[in-house]
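One protein chain is absent from this view; the other protein chains keep their places.
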Amino acid sequence: MHVVLATVLAALVLLGGASGTAGAQEPYRLGAIFSITGPGSSLGIPERDTALMIEAEVNARGGIKGADGRMHPLKLVIYDDASDETKAVLAAKKLIDEDRVTAIVGTTLSGTSLAILDTVQKAEVPLISCAAASRIVEPAAERRWVFKTPQSDQLIVGVLVDHLKAKGLKKVGWLNVDYAFGQLGWIEFEKAAAAAGLAVVANEKFGQKDVDMTAQLTRVKAAGPEAVVVWSIPPSASIVTRNYADLGLRMPLFQSHGVGNKKYIELAAGAANGVVFPAGKLLVAEQLADDDPQKAVLLAYAREFEAKYGPRNTFGGHAWDAVQLAVRALGKAGGDRAGVRAAIESTRNFVGISGVFDFSPTDHNGLDRRAVTMIQIVDGRWKIAK
Amino acid sequence: MTARARGGALAVAAAVVAALPWAVESRYVLGMLVFIALNGLAAVGLSLVMGFAGQVSLGQAAFFAVGAYVSGVLTASRGWNGWAAMVVAVAAGALVAFVVGLPIFRLSGLLLAMATLAFGIIVYYVLVNWAPVTGGPSGLAGIPPLALGGFRFDTDARMLALAWGALLVVIALAGNVVDSRIGRALRAIHGSEAAAAAVGIDTARLKVGVFALAGAITALGGALYAHYVTFINPSPFGFAYSVELLVMVVLGGVASIWGAVLGAAAVVLLVEGLRAALPLLTAAHGAAEYEIAVFGVLLMAFMIFLPSGLAGLARRAA
Partner (left out) sequence: MAAEQLAQYLASGVVVGGIYALIGLGFVIVFGVTRIVNFAQGEFVMLGALGMAALGSQGMMPLAAFAVSVLGVAAVGALLYRLAVHPLRHAPALAVLILTIGASIAIRGAALIAWGTDPLAVPAFSAGPPIVVAGAVVVRQGIWVLAVAAAAFVALWWFFTRTYAGAAVQACALNPRAARLMGIRVERVALLAWALAGALGATAGAVIAPITYATYDMGLILGLKGFVAAVLGGLVSPPAAIAGGFLLGVVESLAAGLVSSAYKDAVAFVVLVVVCLAQVLGALPWRVVAEET
């Protein structure tokens, strides 16, 4: 039986040894959990890259200026949750008790964020999630320690439904990927469509790893919709788009903010042209009016990210907002977790990538409809849709 | 292992578990040990099916899911008492295993493995699509922790005691089953089904019985998971988890109850150990991408050099 003990002891030694490297000037410690591998990786990798970019940038200018007037280096500890709930829970516990971080940014996906809620709330560690589900931060009274930066499904869907209505498209066919992202999109869309008087004539599902969605599209086509909405991320979103073109469907195709990267366009090839989707403004930063409050911030981030990592995407932007929010709060409250939480909650008029944030005790997302715009893909490029 | 040795092992393990919360403060280490116990319950269930009925189940994760969802839904959506919900969850695990086992244990070998695989996948799609009850792919939040009077099992240390307590009780019970007349009959099935049948053992009934017992034990792990994490969604209970459980059992050494626990510990510690060790060996931030490959290579190396599993190693060392 000494094997059990030896294994446990070995683990303890291993873990003990891995934690804690004290810097010269006491660093501010920030944790991050992203889905660097697994199904969420197309979102998690740009998030990780953006976080690293900000860490390097902050430390290049000497660190974060604390309330004590001294400069503190930023120490970022990043873990991969492999898009897995159990790994996310352990990563959060490790960040809290082994790495002793003051706050955590991430996770990438709604499922992993919801799984670590209990851990961060009980440990009283601020969490700034990069995942979409509004349930992560609602009701805010019960989610004291939890914030999030991406626009909630409700906001995004609301803008889309208004757009459909304005275009006079009243009969809509719907398809979504059978992930949390797709289901939450459907829940909000069903509500918003009913409120706006739109008729949903078809409702189909597909898997993220499916290789062909023509059967679902054939059903949608048979229902005779005036427009089709797909809620998914690449590669399945790209396959649907290509199948749509192959089947010769002509009604307008709408997608979600899940297709806010160049990969979607590249994979769908020519079929992506004409597709319209709601998203943050990052993708069309250059086309914004000069008096748009976000324009300068968006352009600066896009330029820097593209110089280092390749085409911009909205997911990296969610991490930019989360890390910058944490950095500001650390500057105000230092290593004090409750102070950092209060600092985030009292953040007003923070100009970020996903929008202009106004947090409050009742709103831990802090965004409104101005954060969302309709974008059309024209000749493989993003254009603000009229 | 003799009954006395097993009793000693259980006592030592119980003492270690009881002492740990005083020795260890880190919620991370405690959390890891909790997950080892939860995975250990599922793995013990699977090892009964594999080691003592000689059948591979590629859908064991489904019973974990049944336990988690029955207990989670009853408490979070229906307001049941946690313990009552857990009893129902465990019974549901046994019942589902029994009902599924009746037809599919007419099959053998690969076909049976195939049928369990199919069962696991069907359960997964039910969880994903029966959204009004299960919450669908975005899951079910707000599952309350278990409580005894005013004492809530809502910290890692308390959960550690509960999960390991459950695991040790299960190990003791499973040990009795293994040593009993039924256990000997089961191993006879593993040895030769025809021979077992010839000496008058009702192999089909026994196998379904073991499958139901395993379903109950695995569901217990799932129910504890639900009350520990307080949030459940389908993705941790998919085909990949069934495969992971299989790896745990074989790593530990099939036909050894303690081996299954060792296997569960090995997998959790290996994954977490890699997370700690790899950044030290490679460029600090690119390490996540290497974890999968290193895990796979280590698993292969393990099977090549230790095909009989950790339990075999322990026997040699003892």
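A and B label the chains in the order they appear, each numbered from 1.
Here, a residue touches a chain if its C-beta (ideal position, glycine included) is under 8 Å from a C-beta of that chain, and two chains touch if they have at least 3 such contacts.
Everything numeric here is computed off the predicted structure, so don't read it as measured data.
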| item | value |
| --- | --- |
| Among shown chains, those touching the left-out chain | A, B |
| Residue of B:Leu20, B:Leu48, B:Val247 or B:Val268 touching the missing chain in the full complex | B:Val247 |
| Contact residue for the chain not shown (choose from A:Thr214, A:Asn273 or A:Gln287) | A:Thr214 |
| Touch with the omitted chain, as defined above, among B:Val177, B:Val294 or B:Leu313 | B:Val294 |
| Interface residues of subunit A (partner: the chain not displayed) | 36-39, 41-42, 45, 178, 204-207, 209, 211-212, 214-216, 218-219, 222, 234-235, 238-239, 246-248, 263, 266-267, 269 |
| Subunit B, residues in touch with the chain not shown (by the definition above) | 50, 56, 103-104, 106-111, 113-115, 117-119, 121-122, 125-126, 128-129, 239-240, 243, 246-247, 250-251, 254, 289-300, 302-304, 307-308 |
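What we mean here is this: only the chains that are shown with their structure count from here on.
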| item | value |
| --- | --- |
| Whole-Å gap separating subunit A and subunit B, where each centre is the average of the chain's CA atoms | 33 |
| Of all residues in subunit B, those that touch subunit A in their complex | 8-9, 12-13, 16, 24-29, 31-33, 35, 128-129, 131, 136-139, 141, 154-156, 229-231, 233, 235-236, 258, 261-262, 265-266, 269, 271-273, 275-277, 280, 285, 288-289, 291-292, 310, 313-314, 317 |
| Contacting residues of subunit A [partner subunit B, same complex] | 1-5, 7-8, 10-12, 14-15, 17-18, 36-37, 48, 52, 78-80, 82-87, 89-91, 93-94, 96-98, 110-111, 114-115, 117-119, 122-123, 133, 135, 178-180, 182-184, 205 |
